[in-house]
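Got a structure here, written out as structure tokens. Questions coming.
Omission of a single protein chain aside, the complex is shown with its protein chains in their original locations.
Chain IDs A, B and C follow the sequence of writing; residue 1 opens each chain.
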Amino acid sequence: MSLDINAIRSQFPILETQVRNKKLVYFDNGATSQKPLRVINRISHYYLHENSNVHRGVHFLSQLATDAMEQAREKLVSFVHAESIEEIIFTKGTTESINLVAHSFGNRFVGAEDEIIISEMEHHANLVPWQFLCKDKGAKLRVIKTHDDGSLDLNHLQSLIGPKTRLISIAHVSNVTGVINPVEEVVKMAQDKGIFTLIDGAQASSHLQIDVQKLGCTFYVFSAHKMYGPMGVGVLYGQKAILEQMPPYQSGGEMIDRVCFSEETTFNVLPFKFEAGTPMVPEIIAFAEAIDFINEIGFEKIQQHEHELLSYATEKLLAIDGLKIIGTHAHKSAVISFVLQGLHPYDVGSLLDQMGFALRTGNHCAQPFIQRHGVSGTVRLSLAIYNTLEEVDLMVEALKKVKNMLS
Amino acid sequence: MSLDINAIRSQFPILETQVRNKKLVYFDNGATSQKPLRVINRISHYYLHENSNVHRGVHFLSQLATDAMEQAREKLVSFVHAESIEEIIFTKGTTESINLVAHSFGNRFVGAEDEIIISEMEHHANLVPWQFLCKDKGAKLRVIKTHDDGSLDLNHLQSLIGPKTRLISIAHVSNVTGVINPVEEVVKMAQDKGIFTLIDGAQASSHLQIDVQKLGCTFYVFSAHKMYGPMGVGVLYGQKAILEQMPPYQSGGEMIDRVCFSEETTFNVLPFKFEAGTPMVPEIIAFAEAIDFINEIGFEKIQQHEHELLSYATEKLLAIDGLKIIGTHAHKSAVISFVLQGLHPYDVGSLLDQMGFALRTGNHCAQPFIQRHGVSGTVRLSLAIYNTLEEVDLMVEALKKVKNMLS
Amino acid sequence: MTLEQVKSELISEFELFDDWMDRYNFIIDMGKEGAGLSEEFKTKQYLISGCQSQVWLTASYQQGSIQFKADSDAIITKGIVQLLLRVVNGRNPQEIIDEDFSFLDQIGLKEHLSPTRSNGLTSMIKQIKLYALVFKTKENL
Partner (left out) sequence: MTLEQVKSELISEFELFDDWMDRYNFIIDMGKEGAGLSEEFKTKQYLISGCQSQVWLTASYQQGSIQFKADSDAIITKGIVQLLLRVVNGRNPQEIIDEDFSFLDQIGLKEHLSPTRSNGLTSMIKQIKLYALVFKTKENL
């Protein structure tokens, strides 16, 4: 049975918005996805019926909010196939998750002369924190090269791995090209040498089934807002044994066991040790609702639909003269980055915007990767479960118009 | 003209909730306040009509979201009377704001043997980050004593200030007792010696008018969720000249100007330098809505109403035999912490909860302060603009029943 | 009585109560009357720390059955502790290991056992089961 696209679209009222008197076509899902009504309503419901601070409260509402939040954590455990709730830490998003690891894992496990490996295609969020850490610790940052088709150069990775390598941190899916990295292989290469791994799943979690135990990575991170969930919340999955050895990151309420001026302050158990301060309770609860939304459709149908969109769009776009796709590797998620010969992505994006299309242009927070491909930026089309073939057709037509105007 | 309490309450539908078949009486505002409909609706509106990622987008929705977010920042500028938007940084909340300062200010301005002064009454969020920093830097933490009535011992503070003092960080209002600290005086004492100041305004921002320029503090921090706004967002106000000298905290997208593997990575301008990753956009926008809610009532009326509640509740509670208020200082916000002789706060709280009252019991994340008063915890009543004298009456009656049951 | 019988008995006792006040009065009475622990056992060694109330627990093992003693500084917590001990005292390790304590649910005290309720009760149940496991292991040596 295939996807009932109308049933899905009807859950996203914003898709019917008029933008500049034209119907919105939303192709900026890699930046943030739209949210189904159930997610939006879950937040309102929380504030209308359950709102309270969590964990420390004796009273009914506080218990209600706490239970809802902890049920959401359980849902995340199943979603990524973690072992226990102790491995699921709520953060602001992918960026904070990686910063947490860079700080706490870095402090415990990374010393002078040690090496961290990332790749050329990383988003700044999986790049700058490691630059900082390396500078701080006197460690070295090694960068895996990529092939022209946007895929990882595994031979180069093999040559970078050495006795000093402590961590390999790479994207599951590239946010610029949509190329899916062979994370299983990479983790395998790392495990053989006792090297830790972090997988940046920001662009994967709404498209691919995640099984951290099967994968065997040390850390896996992602953001709710890119997977039909609310802004302001994300996850750090970490192996319990490693999280336990890491010092806390932020400190304050909730992550404390005992505070004293004379004795050592002691910390709460996992996962609370890493969750200082009042958490983003409604966002966490609505995150679970987004996961239900995804699960109810199922990854099989999601992938089938998105693959169809991707193939169709790729074919139609390549038929445009002078259009070049950056990232032509076969194993891809539904993202297409392209340039039009002689045209600046900003110009293309500005005109498409006038016609109602929401796309992203620029360097996609991955400046080194963009430079490597010798362009000043790309136009990026990133698709989601609610996009349609008709929208792709509209965009291809619009693009032809844009080309005419600019040439 | 006095407050139309019914008009206010009607904006908070959750206040009509039945809890355990009794009408909810919500006295846990110090932990988190309830939200007026306009704040809740603002979040839904965002997701239904404006949702998009901010700042980097060329397209219409992205511009809409960005403008709304930056207008919210402007609103915060006026709210605290900052000089410019560069001084308003959005964080997860008070805890993150303080951690940011402890990290970034700490790295730039605090060295071995330097001293940081906090007070005995601080919330763990304004205590543990400084313990961490001091341990890390080899600096010393000095703790201002408090008087038995819960007020700061300014003579002791005077004696703690020395040539090595770098920062004084204290609460504007104590979350345990409601005592309002003489922050103007403290800042004055610090300024005279070139000492920096941080004011933890978590318990002040919905009760007192804030004017950071008049006050002259270096930093002022607070959380939206304690002031009728959403969870998951807060503010760090910092003086531009100081923020500019501080290194970034978290790193990733948005806070970067230029990233390169060979050259030094350069950072974005203030305030973005300190806002890595996708921000909590709808929360920020709804925060501005909460500020409108406060401004439309006005601090004068808020204070008048809350003062009336406080006086009334204090009088009624003190009439109960064996009840002792912790924090009897005259200059107080609408918070009452009390103990009932011979009774454990957990027992009192559990029974009050059965009767529909939402109060907080325990150490209120201020263990050292609770210990100093020789109790195992308190029952805390923290009032807000929508609370009524009748609710206080109900609570006093309930408390008498509780006493009977437990004695 | 078997463990199951004690549980049924408890459940029937609670069924008699009309409202929360009766239920809590019963628990409070259990707390007041409970043997508790003498001060020498209220030390860090026996402490199970909950954030808001403290629980102390000791255990001894003789002829196949375990005997627990416990106390708390909060009377309601102590009362619930006494309820628990009524069920587990005199049992053999395996019985305790197998017990899921869901009967507390049936007598309307579920909320006190939520792992997010920081009164120390959840930790106490963990500790009770840990003792049982230790005694069982010793037995098998």
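One rule holds for everything that comes next: a contact is a pair of C-beta atoms (placed from the backbone, for glycine too) under 8 Å apart; a residue touches a chain by one contact, two chains touch by 3 or more.
Computed from a prediction, not measured in an experiment: that's the story for all the values here.
Undergrad: Can you tell me which of A:Asn107, A:Thr328, A:Gln354 or A:Gln371 touches the chain that was removed from the display?
TA: In the complete complex, the chain left out is touched by residue A:Gln354.
Undergrad: Given the contact definition stated above, which residue among A:Arg20, A:Lys164, A:Lys214 or A:Lys400 touches the chain not shown here?
TA: A:Arg20
Undergrad: Given the contact definition stated above, which residue among B:Arg9, B:Arg38, B:Arg56 or B:Lys301 touches the chain not shown here?
TA: B:Arg56
Undergrad: Using the touch definition up top, pick the residue from A:Pro36, A:Gly327 or A:Gly362 that touches the left-out chain.
TA: The one listed residue touching the chain not shown is A:Gly362.
Undergrad: What residues on chain A make contact with the chain left out of this view?
TA: That gives, for chain A, the contact residues 20, 343-347, 349-351, 354, 361-363, 376-377, 405-406.
In this text, only the chains that are shown with their structure count from here on.
Undergrad: Distance from the CA centroid of chain A to that of chain B, rounded to the nearest Å?
TA: Measuring from centre to centre gives 31 Å for this pair.
Undergrad: Let me have the rounded angstrom distance from the C-alpha centre of chain B over to the C-alpha centre of chain C, please.
TA: 38
Undergrad: Averaging only over C-alpha atoms, locate the centres of chain A and chain C and give their separation in whole Å.
TA: The separation of the two C-alpha centroids amounts to 45 Å.
Undergrad: Among all residues of chain B, which ones touch two or more of the remaining chains?
TA: In chain B, 20, 346, 349-350, 361-362 touch at least two other chains.
Undergrad: Which chain C residues sit where two or more other chains touch them?
TA: 51-52
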